[in-house]
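Every protein chain but one is kept in place in this view of the complex.
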Amino acid sequence: MKLWENNNNNHTNNNNKIEKFTAGEDVSLDQLLVKYDVIGSIAHAVMLQKIGILTQSELMDLKRALLEIIELDRKGQFKIEAWEEDAHTKIENYLTTKLGESGKKIHTGRSRNDQILVDLRLYTKEKLLKVQKNLLNLSNTLVVFSKENKSLPMPGYTHLQKAMPSSVDLWALSFVESLLDDLTFTKTAYNLNDQNPLGSAAGYGVPIDLDRELTTNLLDFKKTQNNVLYVQNSRGKIESIVLATLAQIMIDLSKLSNDLILFSTEEFGFFDIPEEFRTGSSIMPGKRNPDSLELIRARTNKVISYYSQAMNIIKDLPSGYSRDMQETKEPLLKGLDITNSCLEVMAPIINNLKANKERLEKSFSPEIFAADKTFKLVAQGFSFRDAYKEIERNLQRVELTSPEEIIKLRKSRGTSGDLGLDELEKRIKEELNFVKSKKEKFYQKIDTLIG
Amino acid sequence: MKLWENNNNNHTNNNNKIEKFTAGEDVSLDQLLVKYDVIGSIAHAVMLQKIGILTQSELMDLKRALLEIIELDRKGQFKIEAWEEDAHTKIENYLTTKLGESGKKIHTGRSRNDQILVDLRLYTKEKLLKVQKNLLNLSNTLVVFSKENKSLPMPGYTHLQKAMPSSVDLWALSFVESLLDDLTFTKTAYNLNDQNPLGSAAGYGVPIDLDRELTTNLLDFKKTQNNVLYVQNSRGKIESIVLATLAQIMIDLSKLSNDLILFSTEEFGFFDIPEEFRTGSSIMPGKRNPDSLELIRARTNKVISYYSQAMNIIKDLPSGYSRDMQETKEPLLKGLDITNSCLEVMAPIINNLKANKERLEKSFSPEIFAADKTFKLVAQGFSFRDAYKEIERNLQRVELTSPEEIIKLRKSRGTSGDLGLDELEKRIKEELNFVKSKKEKFYQKIDTLIG
Amino acid sequence: MKLWENNNNNHTNNNNKIEKFTAGEDVSLDQLLVKYDVIGSIAHAVMLQKIGILTQSELMDLKRALLEIIELDRKGQFKIEAWEEDAHTKIENYLTTKLGESGKKIHTGRSRNDQILVDLRLYTKEKLLKVQKNLLNLSNTLVVFSKENKSLPMPGYTHLQKAMPSSVDLWALSFVESLLDDLTFTKTAYNLNDQNPLGSAAGYGVPIDLDRELTTNLLDFKKTQNNVLYVQNSRGKIESIVLATLAQIMIDLSKLSNDLILFSTEEFGFFDIPEEFRTGSSIMPGKRNPDSLELIRARTNKVISYYSQAMNIIKDLPSGYSRDMQETKEPLLKGLDITNSCLEVMAPIINNLKANKERLEKSFSPEIFAADKTFKLVAQGFSFRDAYKEIERNLQRVELTSPEEIIKLRKSRGTSGDLGLDELEKRIKEELNFVKSKKEKFYQKIDTLIG
Partner (left out) sequence: MKLWENNNNNHTNNNNKIEKFTAGEDVSLDQLLVKYDVIGSIAHAVMLQKIGILTQSELMDLKRALLEIIELDRKGQFKIEAWEEDAHTKIENYLTTKLGESGKKIHTGRSRNDQILVDLRLYTKEKLLKVQKNLLNLSNTLVVFSKENKSLPMPGYTHLQKAMPSSVDLWALSFVESLLDDLTFTKTAYNLNDQNPLGSAAGYGVPIDLDRELTTNLLDFKKTQNNVLYVQNSRGKIESIVLATLAQIMIDLSKLSNDLILFSTEEFGFFDIPEEFRTGSSIMPGKRNPDSLELIRARTNKVISYYSQAMNIIKDLPSGYSRDMQETKEPLLKGLDITNSCLEVMAPIINNLKANKERLEKSFSPEIFAADKTFKLVAQGFSFRDAYKEIERNLQRVELTSPEEIIKLRKSRGTSGDLGLDELEKRIKEELNFVKSKKEKFYQKIDTLIG
């Protein structure tokens, strides 16, 4: 029975239909949140005991029963059904059935509105740390690839036309720097998510003096999210901010996929995508297609659209909780999942990627050296614009040059001659340590709470 | 084993990971398509027999085995697993295991690329007809509601400010006309979807003289989609066109939900939403919230974002099939499903909706009559602009009038006095017959094919 | 002075700021609508005369003064300023200043709400017919290009990997069929737009018996948009439907641009983009970049986002006019403009495009013939799947074949051997005639009205 249901209500056929409609996919998503709901409930119970709502023995009972739920859930024996409404209701019902009175007290001073927010914030913390770690792993893989292909000449393109001499490591490290900017972006999202919503109840507080700072500490939140109405209004908002940062990562992966697909065509031939990441055709024998990369590219659009979903769902809601907010759960959870899986698939692809030195070299044609010739004239005293016009008039006379030699002439910062690899490696290492320590602290706090 | 797989390949750990990644949710979506894949396969087999690739007895064997699959699938005994890749592969493997040689012939002259397109087009036909029927049912319900509340005065709002006298039926029928425009829009989508892709193979045809018109006829397609490369390039395009039309329906439902939520607040009080479509709160006893309507509103954003997904996924792909296209399956299938379920939930809400006559009457305040007073002065010989200024200067003297009387003064077409109900009812009836006959013809053709 | 302004209001500084904010870019967009506002006003005046609100001589005066405005506007002497609010106000003020009493009568029975809708519908009619004509012109150009390159072999790609033999005309005509499906889509949008909103006033009608059918006829609308509240609620909706169809056209242009950019790279070399559609670099002498195509691709995203704008702006509005709707004007007007300009730029590009026969031929490598070899074994009695495996095992033995010969083996409908060119040409011709006759009828009606 639902928490808010009248005793004398009959379950009619219409009710079942509505139940199915309102629960929708939400119930299966809630399954992923059971663990976090239990953790949040334990913190809430500890706080209730401290302010005198629960006795110590009631707290112990609740804690024991709640930990049983984690165990059952792990074994797949705590399956939420549509008629049970959601994870919160099922858990409260379990506690009440098991414990009687103390079960009926657990919901004192909270609403499902702040309860689900706690679940989502904890879930996001864990998954966003994983995103950051995966992002750094991929960065590392790209650094290794860059070192293996240090200063290996590669044409630089603009407008998909050969433009100027470049190198494989310049190309690969451009993605590393982009990913590191994304990392900065996700850290802000992480911090905005790292606010404790518990104690906001339905968005207007309760006439009980809850100790919100205590649960903030128990659950390893960085701060208490203060204004209780803002807590509710931030549902969907924090989600969309998180998704905005995931979208940027996905766009980087999409760009990388696109480059790899193009540069590994027979026509370009710069890279070989490892065999195990390609799949075949049902009609054309021998084809080996870069499906994984294509799927990363396609799923980028999913994550982008999850961002739109979360944002548009809440955009025009009046202040205070509305049921619409439930529907921001799917984009958040799936957005985190897709981003992690794509990062995890991209890393081994890069790890096994081979640059085709021969094809790269052969791809240098004379026109790619036109700009360099211009600068040669500048060095001889021409003004840049006159030099440009001189070369423009005599394009057919631009000769093929050694790409290796040309690459060596680039010396200023950020060019093939000075890619700042040491700094990048240092930063990646530091960031990895930072993520690791965040994660350890989080797990330690949770262990202490439920231990 | 996959159709394209080398015999000497080992399933490694990496392979499993990639399998899981590439299959993704696609495998569970494919489950919904098994029936249609079988139907398309039977049509293909009939055609292969006609052009001499299959013998009559091979055709009979294939047909029998394919119909077994429908039966197994109905009983939940044809579950596709990630390592089986997709519905097409599993079905071909089933046929080959069961029948040997004839199973190995079924794929002659087709590719999974055109095979999946057939499945999706057939699925879309069926579900889009259902959308149209549901849309017309809802329209009917709104018509009934309009008749029950004929000429019942209701304030007309602009800028959410009381503007001019209006009526409940004017309001309700405005949605009917909007839905009927949506219907027109979906019919175009229906027609564009109603093109047979079979025989396009991988997008470049095959060196066999397939009889494409035959399968077009067997599968009740309106026409053969001609250019084989366009067939492939239209994947995602037709999907996005279908979703664009669904989005319009959802926006209407969202607008209707919004109006209902607002007009049934305590503050407005014009309508009472039936109890069984409201849900309660876990913390506030007695609350009854319009959750179903809020979810319709929220899910509108999902359908809109499915449209963006489908469109953005294919937007920048080169001509010819890319694996990205697989990811347009989820938005299409879910978009159709959400639209149907929302239409099906809205109809009983309207069917049980009550207009609160007393509150509606009480809501008429003098300023709402200002424009009517202006027209009274016009009738007395004032120019409109002078009359307007006269009333503007003497707003406090505008008196309360009987809304019923005022409503009666509206006579021109489309106003409360002449809502064109008969025409609307006639159109709805005709459209329902049209949809019904389309559906019957479709089912009859399929019955003949598989009979 | 504004129509609704109190005489004793002082223009304060704050007012100016708000004026600027509310008018925004809207005033410059309104400039484009002056002509249509005048035409709609003449039709309204003719109707007012018929129902006795205006005398024949007042009508003549109004008509004369309104035609002066068209003349002034054509000469750039009717510039709307932010403080004049909008086109409607400026025009009414002009009439009142010029004519006195009859000017004050023109607004009888209408609101700026239905007035702007008339303007937008007329504008859209004209520009959408232009879109259709431009689309058909481009289709024609692609047909001509296809004939020039009939059966010229070109590799067919899937996953951007060489897949099967194809031809230049198969490729080019795939876009024609896609554009023709878009045309069907725009025709529905055209019809939904072709409804007369005049007489709906502010969305609740007026207590005057307007003859709405008359203005429908005078302005060449296909039908009167009936329910007056739906008329208002359809603002933004019709816009978004129009934009959805424009988005599909743009996506086709984007795909075509993408293919052209890729296939004209040095690496592919299949096509040469005409020199006058390329631009250079400020630093690299000799570069010639396909900027026009890149801009078409980029602007596709603008049109797509205009669709989102229009739809999201109105999605959650309550029934009845809200000022938000004004902001759907920009996406509509710019969407139509961009689509037309991109179609007009693409046509001459295709018209001057050259296929590079030599590069196309050289690009055929043995693996592209694997599927054809498979079908050869099928013809020899192998089952398809066994033949596939046989070829898969012996890929290195697949030999280079003459692409011309291979292309000739494709005979079934829609393949390189039977592209249905005659039907396409016939359809394009018929559609061009249809568009032309629509346009002529429209212009004739307007000429009669203002003549």
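As written, the chain order gives the labels A, B and C, with residue 1 at the start of each chain.
Operating definition for what follows: a contact is a pair of C-beta atoms (placed from the backbone, for glycine too) under 8 Å apart; a residue touches a chain by one contact, two chains touch by 3 or more.
Please read these numbers as outputs of a predicted model, since none were measured by experiment.
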(request) Check the options A:S200, A:S264, A:S281 or A:Q309 and report the residue that touches the missing chain. (result) A:S200
(request) Taking the full complex into account, find the residue in B:T22, B:N113, B:S139 or B:T158 that is in contact with the omitted chain. (result) B:T158
(request) Check each of B:I391, B:I406 or B:V435 against the chain that is not shown and name the one that touches it. (result) B:I391
(message) Using the document's definition of touch, tell me which of A:Y157, A:F221 or A:F271 contacts the absent chain.
(response) A:Y157
(request) Decide which residue listed in B:E19, B:D37 or B:E294 touches the omitted chain of the complex. (result) B:E294
(request) Spell out, residue by residue, where the missing chain touches chain A. (result) 3-4, 6-7, 53, 92, 96, 101-109, 113, 156-160, 163-166, 170-171, 173-178, 181, 184-185, 187-188, 191-192, 199-200, 202-213, 224-234, 237, 240-241, 244, 247-248, 251, 254-255, 258-259, 262, 297, 300, 304, 308, 311-312, 314-323, 371-372, 375-376, 378, 383-386, 388, 392, 406, 409-417, 419-420, 423
(request) Touching the hidden chain in the full complex, which residues of chain C are there? Just list them. (result) 2-5, 12, 14-15, 17-18, 21-22, 24, 88-89, 107, 110-113, 201-202, 206, 276-277, 279-285, 287, 289, 291-292, 294-295, 297-299, 301-302, 304-306, 308-309, 312-313, 322-327, 341, 344-345, 348
(message) Considering the whole complex, not just the chains shown, which residues of chain B touch the missing one?
(response) 158-164, 261-262, 265-268, 281, 283-291, 294, 312, 315-316, 363, 365, 367, 370-371, 374, 388-389, 391-392, 395, 398
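In this text, only the chains that are shown with their structure count from here on.
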(message) With centres defined by CA atoms only, which chain is the most remote from chain B?
(response) A
(request) Could you put a whole-Å number on the gap between the CA centroids of chain A and chain B? (result) 31
(request) Spell out, as numbers or ranges, the residues of chain A touching 2 or more other chains. (result) 281, 283-285, 287, 289, 291, 294, 312
